[in-house]
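A single protein chain has been removed from this complex, and every other one stays in its place.
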Amino acid sequence: MTSLTRRHFLKISAAGTATVILAGCDTDERWVELEPYVQPPLEQISGIASWYATSCRQCPAGCGIIARVMNGRAVKLEGNPEHPVNRGRLCARGQSELQVLYHPDRVTGAVFQAERGSREYEPVAWNEAINTLYERLNEAGSRVAVWLGSSTSDHLYDLFRRFTEAIGAPAPVRFDLYSAINGYSALSSASAQMLGRSTLPAYDLGRADMVFSFGADFVGSWLSTTGYSVEYGRFRSQPNNQRGYLVHFEPRMSPTGAAADQWLPIVPGSEALVAQAIARLIADGDTGSAERIERAAALAGEINLEAVPGATGVSMEQLERLARLFARAERPLALPGSPLTGQPNAAQAIAAVQMLNVIVGAVGQPGGMSLSSALPEGAPAAAPISTFADVQALLGRINGGEVDVLLVHGANPAYELPPGAGFTDALQNVGYVVSFNPLVDETAVWADAILPDRTPLESWGYNVVTPTFQGVPVISSQQPVVTPLYDVRPTGDVLLTVARGIPAAASALPWTDEVAYLQEVVAGLPAGAQGGDDAAVRWARFLQHGGWWTDAPTGEEAGAEAPEAAAPITASAAEFQGDAGEYPYFLHLYLSPLLGDGSGAAVPWLQGTPDPMTTVSWRTWVEINPRTAEELGLSHSDVVRITSPHGEIEASVYVYPAIRPDTIAIPFGQGHEAFGRYARNRGANPLRLVGMDAGEDAASFNWANLRVKIERTGSEKALARFESTIEPGEHAHLPLSYGAVHERIEEVEENVEMEQE
Amino acid sequence: MAENNKWTMIVDLDKCTGCNACVVACHAENNVPIANEEEVIKGRGLHWIRIERYWEGEYPDIKARFLPVFCQQCGNAPCEPVCPTYASYHSDEEGLNGQIYARCVGTRYCGNNCPYKVRFFNWRAPEFDEPLNQQLNPDVPVRGAGVMEKCTFCIQRIQRVRQTPEGDYGPMTRDGDLQTACTQACPSDALIFGNLNDPESRVSRMLPNDRQARLLEHLGTEPAVYYLKGGTTNVGE
Amino acid sequence: MAQEVLLGLFDNLEATTAVLRDLERQNIPDRNIEVMSNVPYAPKVLGRRPTRQWPFLPFVLAGVLGGLAIALFIVVITPRLYPIIVGGQPLTPFPPSAIIVFEFVALGAMAGGFIGFLLQNRYPVLVRQMYDPRISEGYIGVAVRADDQAADSVADIFAAHNAHDVVREDAARYPVQSRRFLAFWAGLAVVGLLALLAPLLLTYNIIDIPWFNQMRESPSIGFQEGPRRAAPAESIPIQGPVLINGQPATEPLPASEESLQRGQLLYEVNCAICHGMQGNADGSMTKYFPEAPVLTTDRVSGMADQEIFMIITLGRNRMPSLAENLTVNETWDVVNYVRALREAGQ
Partner (left out) sequence: MLESSADRTPYWQEPLPEDDELAQQVAHARDEHLLVDARPPAETNSLMFRAMTRTGPLFWLMVLGLGGLTFALFATWVIQMFYGLGITGLNRSVMWGPYIVNLVFFIGIGHAGTFISAALRLMRMDFRRPIARLAETVTLFGLALAALFPLIHLGRVWKVYYMFPIPTQRELWPNFRSPLLWDATAITAYLIGSTLFMYTALIPDLATARDHLTGWRKRLYGALSLGFRGTESEWSRLETLSNILSYIIIPVMFSVHTIVSWDFAMAIQPGWHSTIFGPFFIVGALFSGVAAVIIVMIIVRKAMRMGYFLREEHFNAMGIFLLILSLTWVYFYFNEYIVTWYGNLPAERAILQMLTTDASPLFYLMLFCNIIVPLGTLWSRRVRTSLPAMLVIAVFVQIGMYLERVLIVSGFLSRNELPFNWINYTPNWPEILITIGTFGFMALLYILWTRVVPIIPLWEVHEGQSRQRLPRIGRAIVPTRTEPH
């Protein structure tokens, strides 16, 4: 206590007053054991927080976060206000990265598993673990495969790529369910075809005034959710009291559908048809500028308009109205959502939607569509997401016995691949499987060794952001905000250590540790918004500001010279798997806005937070239209068996009024067999219904064109619904009238009609 | 900072996407425990801020309405006078409904009397599996079993700013410097927080607003939370 | 003259009234005669004058006033001891106060009446009384206190009216109930008061009973609790400069007017004691630390800001570290002020 100076003491009491006031007057309520500090570490004063900028790794979007650190413990994450992606905001998943850090089931050191799948882990010293890995890699030569996730830090991808290159193995596969469902590779290859560069398209939503979203749940789970939600906020309050108009096409109402001014429940798989019909109608009509009509005429392929209403569920009047709205709007924008990318004709379907952007001249314009900004010379490139073809190739190598050592980081293929992939069986052909995941996930269960990486908040790294926003290229920096909780080694350091002993790799990976590598990368960056002349200052500012970006758009994205597209684009409705007679319902799968692809399921905050639309937490549910439920005699909590041509799952029914009667919807996220106490044995993984079929370009597997049947199992399992479970009946009332919104649609229609007259 | 603040929240329903970022931010900031599945099924879900989802209309002309509800910090709070131990009281200085956990004996009268149902009772002692407890915000006490709790407009942040000597951080009293956890997180900027007594603040500039409404205004509770109903689109003009 | 007490038991009312009439004729004072019965008989029925009673009114009134006092204390005084406005209500609103006043007044009146009853009857009776259990079987007892002579005639009267039984004893065996009952009630009141005060030992935490109070064992880790975790090595927080390899990450705070004012204040508190108010090393401690340098020299002005920052933060030679006393921004304020000292000196 002697070390407490008066001043220090005053500070402590000042800081503590907030607590004291809340804790009230009862002395016995709160007492603390004071810990005297003779020499407090710099930046650590009791009661005063330190703030560290880093980047979020809960999804690949690369938002900037600021961690509030108290006495060396991270206690709160907030958005980085300077960061061009999330601009100070942070989604639920990002917030809960804290619980990843403090997860009670983390692997606290290197472990070996004598018998795969036994879940009996033997702690080993790191030296031994690294030595074993070294020996295995040394023996394997080029018979090595690396599997990374989309959220794996880009620097790790770079290091692994250098490593595989050096030893002559194929480049790492970077593939997980999140990137698969969001269609990263499909969208990237569409960009490559259309605009010449393989990267994610970027949409300037905030400045668009008429947005047609073809299943893009951009406020729920699409690409860069927080970034697009910020954009959505701007979209709703544009300068001069302008307010954008959003039309959402999706068989099941997602949060974006709920936010939309108009939600159109189209037949699953018919997004491309709708897009094409709109293009055709623009071409045939007389609304919009002459250029638009001209471009539409050039691009819109032949389509039998008569058949469209039947195939899509959108009436001809509605289609005509939509075409008018889109053609007439000043800055219209069309978004190709994730369901398009899970269809066999993904490339066509995406092209059909992007065609609308080309027609209205939105490419490269404010409020339009462009490519993610490329980084200038000298900067690292965004790590590419593998296509499903790459995955299949890797599976082929594994099954062919061509892989002796498999390294898995940030991905969970045992959970995230359709069962048809037979991943766990295939592992029998691999001599040595290493998982670097901090939690024991399904893949780690089948690993020989777990060399846990640090959790994101303890780690170094960077992330080249895609998609970008407003044309600003961004590299998010990642730095530890706390000292590691356990004796866990950064995978980058492990790799560098191992590589030092492997002759082929030693020269390719000369850095002493990953920080040295990162510093070198940062030193090579051109001047950004953060300034700083010498390397050390620039490095410091890179960390301090949360990354590197430019002040203004670089113009590196696809410019105004939009392709005067050559051939007309035609697309048809998606072919569905499963016979309509045997499997009467369409299956609509979607990423849970909270749990994502399942990587968020380990965390109680996300498990316990209600889903926005259903308010269900903690379990998987099956959304069924009330009419369908009535026909099938189903009600809330009835457990049903969903069977597709590829498999079956069981889950409880949620009677969901905003879904097509011929469609049922299931969220991804649950159904883990491992992954910590909060995720394990909870709900079902709808991936079991999905097969290994892939479309023409095999960018992703086909998950959005399934038919299923529903059977009642007879049992009941109540869902944890936060909403009232009481049927509101005829006396339901809204506590607040949303009058103004009611009038919106009519008003828009009136405006359009007036113009026509 | 002026005496007698009037902290106010504006919820722009036109922008709310129901994403729940505010909910998790609040859990993190205020040490709100997570109710497990059984508890939620029993109707004991616990979130200081919750997104109520209402359906309007029928398929296919159906609308989902999101309504973020949290303590409305009533000017005439029904919860206050019914508390026998002054655990819920009114702070004139900040214009807030205070809840002093240590005074609470758990009569739950305030919870009954709250028309917004934003008061939550700790049915059990909260559990944080170690080391999840290391995340807990030391500025906020963890409520024990038998105690009522509710949204405080992040009073700890207000207190911290008020009690920070100017020399340390500089006077952080400009509008926007002080944010509740939920407003800070809200990606679509649907939540706006500020001092209505500060004419320069964003909330003052946004109010009055022709879209404004207050929840259950007919009860005369004088809430400090203003909801902005949906806007109108003038595209195509 | 020895006093005697006689008790005659009669089985009917008529005999009793006759006895009473005869006793009256014998000039036995009314106050020396007591009639005991198992059911209430009004004095009129017995042909006697109503006994003088202490009236109940003063007791009830005292009870009312006592209750009122407690009620007013509760509704007027206690809210003002710790004034808290709730629900926009005044500190002493009328309707709730009326309820409390009513209840306490009613309670006071009832308690007052009951205490009046006890005191008037001089309960509890702590002395021997002339009584016979047969009275509660329906016999009417007439007890008379008289001297020897009168006692004989009383006995005769009893006999004349066919007393069922007569008990005659020396009055000394039946002392009059004096004020012993008051002592009893006073003692009881003291015990009661002590019992009421005993909880104060608990409410003032003089006796602290350990109770499973979950709020005390908070799972959170307070500002100064638990082992402090070191700051992550090499990471750079956003709120201030951190020394990496001896080099600050960012530039110091600009030497604004505000910064200099803060710096001056901090300097005078933390530095001037050795380095002097003007940086001339003439502070009051210089006799113990003669080596304290003058801060306006070229040597100091030639130092980088960062170096001064480091000296303040880490200490040098016999100068202690001030890391504990100054935050990062405050240190920069002092650095700015130290720079300004030289300019001021010139």
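For clarity, chains are labelled A, B and C in written order, and residue numbers in each chain start from 1.
Quick note on the criterion: contacts are C-beta pairs under 8 Å (C-beta built on N, C-alpha and C of every residue); 3 or more make two chains touch, one makes a residue touch a chain.
Model, not experiment: these values are computed from the prediction.
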Neighbouring displayed chains - absent chain, whole complex: A, B, C
Of B:Met9, B:Cys22 or B:Leu46, which sits in contact with the chain we cannot see? B:Leu46
Check each of B:Ala64, B:Cys104 or B:Cys186 against the chain that is not shown and name the one that touches it. B:Cys104
What subunit B residues would touch the chain not displayed? 39, 42-46, 50, 52-54, 67, 69, 78, 81-86, 103-109, 111-113, 115-117, 120-125, 144-148, 216, 219
In the whole complex, what residues of subunit A lie against the chain that is missing from view? 24-27, 723-726, 728-733, 735
Counting contacts across the full complex, list the positions on subunit C that touch the omitted chain. 11-15, 34-46, 48, 50-51, 53, 56, 60, 74-75, 78-79, 81-82, 84, 86-87, 89, 93, 96-97, 99-100, 102-104, 106-107, 109-111, 113-114, 116-118, 120-121, 123-126, 129, 131, 133-138, 141, 199-200, 202-205, 211-213
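The working rule: only the chains that are shown with their structure count from here on.
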More contacting C-beta pairs: A-C or A-B? A-B
Chain centre separation (subunit B, subunit C; CA means) in Å: 36
Euclidean distance of C-alpha centroids - subunit A vs subunit B, Å: 28
Distance between chain centroids, defined by C-alpha means - subunit A, subunit C (Å): 61
What residues in subunit A touch two or more of the other chains? 15, 19, 29-30, 47-48, 70-71, 73
On subunit B, where are the residues touching two or more other chains? 101-102, 133-134, 136-138, 140-141, 168
So, in the complex, the side of subunit B touching subunit C is made of residues 31, 75-83, 86, 88-90, 92, 101-102, 125-128, 133-134, 136-138, 140-147, 167-170
Residues of subunit C that touch subunit B when the two form their complex: 82, 84-89, 213-216, 218-223, 225, 258, 262, 265-266, 327, 329-330, 333
Which residues, counting only subunit A, touch subunit C once they are in their complex? 3, 5, 7-8, 12, 15-16, 19, 27-35, 37, 39-48, 50-53, 66, 69-73, 458, 479-483, 515, 536-537, 540-541, 543-546
